[in-house]
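With one protein chain removed, the remaining protein chains of the complex are shown where they sit.
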Amino acid sequence: MTRRTLRIALLGQGFMGRAHSNAFLQVEHFFDVPFDLELRVLCGRDPERLARMAATWGWQETATDWRRVVERPDIDLVDVALPNALHAEAAIAAARAGKIVLCEKPLALNAAESARMAEAARGVPTMVWFNYRRVPAVAFAHRLIEQGRLGRIYHYRAVYLQQWAMREDLPATWKLTRKQAGSGVVADLASHLIDLALWLNGPIREVAAMTHTFAVGRDVEDAGLFLARFENGSLGSFEATRFATGCRNRNAFEIHGSRGMLAFNLEDMNRLRFLDASDPEDVQGARDLLVTGPGHPYAEHFWKPGHIVGYEHTFIAALADFLVALSRGERFRPDFEDGHRVQVVLDAVERSAASGQWVRIPAG
Amino acid sequence: MTRRTLRIALLGQGFMGRAHSNAFLQVEHFFDVPFDLELRVLCGRDPERLARMAATWGWQETATDWRRVVERPDIDLVDVALPNALHAEAAIAAARAGKIVLCEKPLALNAAESARMAEAARGVPTMVWFNYRRVPAVAFAHRLIEQGRLGRIYHYRAVYLQQWAMREDLPATWKLTRKQAGSGVVADLASHLIDLALWLNGPIREVAAMTHTFAVGRDVEDAGLFLARFENGSLGSFEATRFATGCRNRNAFEIHGSRGMLAFNLEDMNRLRFLDASDPEDVQGARDLLVTGPGHPYAEHFWKPGHIVGYEHTFIAALADFLVALSRGERFRPDFEDGHRVQVVLDAVERSAASGQWVRIPAG
Amino acid sequence: MTRRTLRIALLGQGFMGRAHSNAFLQVEHFFDVPFDLELRVLCGRDPERLARMAATWGWQETATDWRRVVERPDIDLVDVALPNALHAEAAIAAARAGKIVLCEKPLALNAAESARMAEAARGVPTMVWFNYRRVPAVAFAHRLIEQGRLGRIYHYRAVYLQQWAMREDLPATWKLTRKQAGSGVVADLASHLIDLALWLNGPIREVAAMTHTFAVGRDVEDAGLFLARFENGSLGSFEATRFATGCRNRNAFEIHGSRGMLAFNLEDMNRLRFLDASDPEDVQGARDLLVTGPGHPYAEHFWKPGHIVGYEHTFIAALADFLVALSRGERFRPDFEDGHRVQVVLDAVERSAASGQWVRIPAG
Partner (left out) sequence: MTRRTLRIALLGQGFMGRAHSNAFLQVEHFFDVPFDLELRVLCGRDPERLARMAATWGWQETATDWRRVVERPDIDLVDVALPNALHAEAAIAAARAGKIVLCEKPLALNAAESARMAEAARGVPTMVWFNYRRVPAVAFAHRLIEQGRLGRIYHYRAVYLQQWAMREDLPATWKLTRKQAGSGVVADLASHLIDLALWLNGPIREVAAMTHTFAVGRDVEDAGLFLARFENGSLGSFEATRFATGCRNRNAFEIHGSRGMLAFNLEDMNRLRFLDASDPEDVQGARDLLVTGPGHPYAEHFWKPGHIVGYEHTFIAALADFLVALSRGERFRPDFEDGHRVQVVLDAVERSAASGQWVRIPAG
């Protein structure tokens, strides 16, 4: 029986283009992938850098006009790793051309856009690169929650703390420009927080938010904080900021339930802290789990127990899961529908920050 | 020259009565106290337990009617460690009788009460037992901030997480009864958070809050979360809860400023994490400071560097500072005026939680 | 029924005299002590400092000749907190005078001395102030081992790391003088390590050691390391040093057994790390136990769960246990016999360091 080949076009030549390229190459080394992946076209705007990047990562061709690329008949899968402002147009064009569509997060500039994208993509397989669901420790957290090991959830607390934007004299790259990014930390960091929260703890019913720009003259917010009420009755606290001195990439959550506690921090991503409240009180304490196997998600695919995996492995594992779902005709999560649900919450956060009111999230 | 004797009446025979008794006895062992302390009267309602407690801690007499005690001419200092609902009446009576007045936190049931208390106490020395200001690591944090080591503050994040009230069948002790406690975690835990925040980071301008009671039938809130804007432009996030599985007494804060970062957790109270953003980037990281000397607050009074101090030492150090200020005729902080400022913020938190609106804090 | 009064003489006015004074005063505040303790005489060589210290801690008298004090008929208990070189003479004199004898660690300058002390004290109740057995977390570690929660022990690893003696220009106080201290870190730090090891893991059969003096001209060793074989078949590794930059008072051990693991560090003395190897592998990890109750040793005597205790509480708890044993006519551990067993191992360590050979420990 011959395996199907997926011919890939990657739109984007930045940091994410590199992370995705690596995933496309590495996935078959660690997973039993049901497709042959062909790195057909790398598409970007800077021809010189594009050529170098294509050579490094083995892309067969380069192109500079993504509109043509997404319609090429020799492309099966389009991966959108462009600035946020281009996600909708590119992904919709690709979906309408019948392509499988992967898209970087956040899915869109706002919920109106993401709704159109999800609508356009109905019928084609999609994935949003919310890669942190595939951190082994996070996937294991999800499993413990699914198993009821935390019981009824009371508190969900999440922060995404970075410091790179503290200098006022930073050039206004696209992430620091509202028109291209949609918003600042809300789009960039809170989107990750919300995706994980919805996945781990279910829908959010309402939010009260504040946002702030510390850097003079910058047109996106540097910080966003919000309180939330989840459908399951638990209380949420969220904070995203690029002014957290001392924090490189602290994407962290902590969850308290009637039967246990979980805590995670991306800067220490191979670990999960887990407290089992059914342990006798005198030996009850947060357990420091090194989530590298045995028995942990993805552990048998990478190295041996105790052997650390890193940032790039989250992309590889996400892609592997997507390809398996694709081969089975199953829905992959998070898809564009999920990406849209995140966007709906982000919109509510921005509206609440603007109005100073609690804002309800319409049911999904 | 003879030293003045302070004749003390302690109102309260509970856990706090014990912590205060210990402080009254221990303070002169560790500090050069400018007074002789005489443990004259211990006042409570349960005569049998009262006699035992008086014998244990060396109180000369016991009494069951605090109204008489506070007016006794042979008492110089009245220490109010009664349930919250009795703070105002007892403290005001003591102040009007010209006594030095110490009072447990929170100062009152609400800001109206605390305003009356502060008013009544104008002219007498007062102290509110916000003991955590005197954790050596917290006092050292304050010193670093005063020295400008954190620069301009961007973020102030504080939580007070406990788990003792998660069982629904707990008896309705005074802390779980609105009439006696005023509120739940807002009065009990958020009061500590706010006192530290005001001390470390200055006045709060406005808050947006939510509170929640998880336990069916309980009439105080089990959890309270709020966002805040400080006068200095920094953003605050606060959470107090008794439903934080896995947390015994995590009173923790983290502060990010333009020049550094600080983090503290009461469950590890001899430590302070400090990041100096002026260190070269490659050797920049949070420093794990064991705040037991040399050079740290209170260090020369207790044991040697590396020798841990505990919960009770915060009361001892607070009392020592108060007595020194008293002997010098200086204002001690936090006094009733400070306790009232905390109450004003607590009221705003409760109003915001009720209304779903941001609530401004009137300037002090 | 009247309680017996114990009239106490404390020999020593240094740091340990202060820690013991505090214990004598505090023990009845936290424990139900079956005796009345009377702080009768404080004995030292510096009359002026002696008077101040007596006033601070409430000693009724002072004296400068310990030989007379230990024979006074109005003394029931003699507590020896003198430099090591004086332990034997003072303790033997006190024991011969029929006194209850407490002695600071290490018990003696060498095993010949400690043998004579144990011999002389046969018939009188004794205690050696190896206070770290009474750290709640250490006592809890002992309980877990006794319960078989660690199974068969494979490895016992202990370090005592300090840095205070790194400066070469330190004055030659008694701890840095062989004649008065017996040895350097072996007497001062390794004695603690060995007492805990013998208590937690049983007798040591043989050792191979090395010692070293880094500071030019100093006549005691600055560092001592040794390997050990225990009677129970486990392997031991020990290191004591005053040249461990960055370590204030890291007295730490880690134990690996067939059924679990334990780790402790005195700089974080309210915590114990415990791994239960019978947990399912995917949720198996070192548990961070905050050993402040409920269910932990001494927890109900001090404050509430989550409320930290400190260095001084180890002395209080040791004294409380001693007094209870005394009232019941039971043997207290560690007594002079135990102190002698430590000394026997210390001697073997020194002989091995000198000879470069493994040295067997004679059975106890």
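So that you can tell them apart, the chains are marked A, B and C in the order they are listed, and the count of residues begins at 1 in each.
Note that contacts are C-beta pairs under 8 Å (C-beta built on N, C-alpha and C of every residue); 3 or more make two chains touch, one makes a residue touch a chain.
Predicted model, so just to flag it, every value in this text is computed and none were measured.
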Sole residue of B:274, B:315 or B:358 that reaches the chain not shown, by the stated touch rule
B:274
Touching the absent chain in the whole complex: find that residue among A:123, A:306 or A:362.
A:306
Of the candidates B:24, B:140 or B:226, the residue in contact with the absent chain is B:140
For the chain left off this view, which of A:168, A:231, A:267 or A:281 is in contact with it?
A:267
Which residue, C:44, C:136 or C:260, contacts the hidden chain when the whole complex is considered?
C:260
Footprint left on subunit B by the chain that the document does not show:
140, 144, 274, 276, 279-290, 294-296
On subunit A, the omitted chain is touched by residues 15, 19, 21-22, 25-26, 28-29, 56-57, 162, 164, 247-250, 266-270, 290, 292, 302-313
Subunit C residues touching the omitted chain (full complex)
154-155, 157, 159, 161, 163, 166, 208-210, 212, 214, 223, 225-227, 229, 233, 235, 237, 239, 241, 243-247, 256-261, 275, 277, 284-286, 356-358
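Keep in mind that, in the parts below, only the chains that are shown with their structure count from here on.
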In whole angstrom, what separates the CA-based centres of subunit A and subunit C?
54
Hey, how far is the Cα centre of subunit A from the one of subunit B, in Å?
42
So the centre of each chain is just the mean of its C-alpha atoms; given that, what is the distance between subunit B and subunit C in Å?
35
Shared-interface residues of subunit B (touching two or more other chains) are 247
